[in-house]
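Every protein chain but one is kept in place in this view of the complex.
Going in written order, the chains are labelled A and B, and every chain counts its residues from 1.
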Amino acid sequence: MAEKEKLKKIGDILLNNAMYIIIAVAVVYIAIMRPTFIKLPSIVNILSLTAAKLPIALGIGGCIVLTGTDISAGRVVGLTACISASLLTTVFKVFPGMTSAAPLPLVLLLVIGVGALVGFVNGFSVAKFKLHPFIVTLSTQLIVYGIILMYLMRGVNNGQTLSGLADNYRSFITGTLFSIGGVAVPKYVLYSFILTIIMWIIWNKTTFGKNMFAVGSNEEAANVSGVNVMRTIIMVFMLAGMMYGITGFLDGARIASANANTGLNYECDAIAACVIGGVSFVGGIGRISGIVVGVLLLQIIFTGLNFLAVDANMLYIIKGLIILIACAIDMRKYLVRK
Amino acid sequence: MQETNASAKGGNQNVLLKMEGICKEFPGVKALDHVSLTVKAGTVHALMGENGAGKSTLMKCLFGVYSKDSGDIFLEGRKVEFKNSKEALENGVAMVHQELNQALKRNVMDNMWLGRFPRISRWCPLTSEKKMYDETKKLFADLEINVDPKRVMSTMPVSQRQMVEIAKAVSYQSKIIVFDEPTSSLTEEEVEHLFKIINMLRDRGCGIIYISHKMEEILRISDEVTIMRDGQWIATRPAKSLTMNEIIKLMVGRELTNRYPEKDNVVGDPLLEVKSLTAMYSKLKDVSFVAKKGEVLGVAGLDSSGRTELLENIFGIATRKSGEIYLHGKRVMNRNARESIANKFAMLTEERRATGIFAIRDIQANTTISSLRKYHYKGIPLLSDKKLAEVTEWGISAMRTKTPNQKTQIRSLSGGNQQKVILARWLLTDPEVLLLDEPTRGIDVGAKYEIYQLILNLAKEGKTVIMVSSEMPELLGVCDRILVMSGGQLAGEVDAKTTTQEEIMTLAAKYA
Partner (left out) sequence: MTEQNRQNLEQNNSTSQRQLRGLYSKVNISVKSLNIIIIVLAVALVACMAIGVSNAGFTVQFDSLGGTTVESQKYMYGELITVPNPPTREGYLFDGWYLDQNATRPWDLENDIVTESITLYAGWRLQ
């Protein structure tokens, strides 16, 4: 009997951590097969990419805590990247009338505003009309995509990829923060770090953060307890929108161009990262540290698979399976045992 | 010789259902410890016990909702093990649930025939509306149920929906029918009808398992009573040989002497005045009353008599149509919970799990959620962990909540302790008027006493407590005055010291 109990416990641990185990084994395998994977340049590369994808996951994390989701994220990143790239450029194709690049802070505020606006529409529809976030954000995703396409048709651009970005824009984001062992760490790692700290404070140290968790775990009880449920939901989605705006701003310069496909499927990575990081779909559960770990793990595994020269088509399938497994494990943790 | 006769006679009453030595263990707790239950054909078998005694766990084992750890179930001598309630139903074991699981947007006969719609003919896969209608009509006539089979479920009162559920059980030719608290939402007249149907079923040779807390009912309707306590079988006796006091003694395992603490609160000046309160979306109509400082004001009435709606309308979580609320003679609007809290109101809701606790959040989060703004650092709008921990600690010690620490998830506490956490939450908002809706529901007897003590202490501190309860002895024991609601209206106001249960019941039926 005791033996059986023990086995069951081990099985529980194995299953609840199946994802981490698979990733750990894969990393060890990759490191053996391709030793350059664990060399400094590769590690810095992984950390930079993690930093680039972190803000969007931090935003979506809040939506998942509310038992929702946000699939408009990628397109909002695309829109804000296009806006940034069209204003902070040397070739003014979208706005032929412009002669010099717009000031950086202004553009940053503008894209944050655009993100917040989309977030407001999402949040308002979810809070007021009680629509499922999936449907709401699906609609805004389509709308935003349409706006991107129309935006890129403006002026003389004719739907082309925006490039030729202004130097100060690029250096502000991809410039060297510091170098270790001759490998440059880009500045956006710092920005991402700052955003993470801000989000940690918001989640853990503010009334709004506590209210968010309360609404996520029991909306009705939150209402009775005097939480402004509607405002909380709207603010969570707006905050997420702002994060997408910032991501778009960073991504434009990071990729050095922006087009209609920028940001495509970013939300999938972000949602997967959140679920792997223990932000549960049951609502009201999640930590910033978990999200950081989730994004990092995903980045490690995909960089590693890239090192093994696994085809991009297969990577999509692997990504899908990872999300499914993460959900199944999450469900297993919070299901009622009979 | 006579005895043998008697036992032979008993043997003739053939056993329909026999559950033997049922054990069920949840991690760390024995929920059922070798429980046995024998139901004979043509009898009503009452199952009694306090909340948490294991009644519902036992039934869930019967219906395969839980898998039992050990023990056997025999149906008419045949060993059975149902995987789910559908399988049980097909084998003639049906349950009329406390909470009805029905497709409310469909009509009566759709619900009756759900999952087994009759076909027009064997060869035609189309469902036959006519067959459904006729059969339902026949069945209803048989059971003297006066419901149109084409009526949509959601337009019918709960009592009629329950009748449909019973008819459905009968239509499956069920031999064993379990009634789980069937009368909790019925009027007296409807209860009579239900009993008539139960008697009819008994005469047909069905075995009825009847779960209820209402002792008068049990003594009236049942033939045998099985009493459970702490997951164990305590006794099975013929109903005729039992008295109410004996049942209580068996259920509680000890004699309760002091069920209520001594009342020593002093009623002061009027504090809260409610004038002709009428609700927008419920039948609450024209309710006026005055509550005084340091008073415990009870609200009695049947289920759906508007008791809960009264509190919800005062607290602003239900929409008012008209009416005014005055606190200290000043009008307060209380348009929503936030405003009410600012106006020093607090409300403990009836459905603790649905609208009270944040199940997966810890004690600290559950305690501080309504008063978070008080715990900011000086000057900056950020929360101080130290202050949060301090007030939570105060809440735990003041309420004498039993919890390992304040980071424990609230769902792992018992009902009584959860209630204490929510009370602490409200006390931290520094309220003057506490609206308590069924504060002791789902709480064991010992914890109830503590809650009563807390309520009286609050009154002693000069707060006004308005308390809704279905348990009349509780109202009589704790309150100073009792408002009686009936059909959404205020039927009367009685003094708790001089009134009787009969007087309250009469008032409660006034507009019902």
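Following the convention adopted for this analysis, contacts are C-beta pairs under 8 Å (C-beta built on N, C-alpha and C of every residue); 3 or more make two chains touch, one makes a residue touch a chain.
For clarity, every value in this text was computed on a predicted model and none was experimentally measured.
**Q** Determine which one of B:His34, B:Lys137, B:His213 or B:Arg353 touches the chain that has been left out.
**A** Selected residue, touching the omitted chain: B:Arg353.
**Q** Tell me which residue among A:Thr67, A:Thr174, A:Ser192 or A:Thr262 touches the hidden chain in the full complex.
**A** Within the whole complex, the residue contacting the unshown chain is A:Thr67.
**Q** Across the whole complex, list the residues on chain A that are touched by the chain not included here.
**A** 11, 15, 18, 22, 26, 34, 36, 67, 216, 218, 280-283, 305-312, 314-315, 317-318, 321-322, 324-325, 328-329, 331-332, 334-338
Here is the rule we go by: only the chains that are shown with their structure count from here on.
**Q** With chain centres taken as the means of their Cα atoms, state the distance from chain A to chain B in Å.
**A** 45
**Q** In the complex of these two chains, what residues of chain A are touching chain B?
**A** Within the complex, chain A contacts chain B at residues 201, 204-207, 210-211, 213-214, 217-218, 220-228, 282, 284-285, 334, 337-338.
**Q** Along chain B, where are the residues that touch chain A in the complex?
**A** 26-27, 65-67, 315, 317, 337-338, 340-341, 347, 349, 354-361, 365, 368-370, 372-373, 376, 381-383, 425, 429
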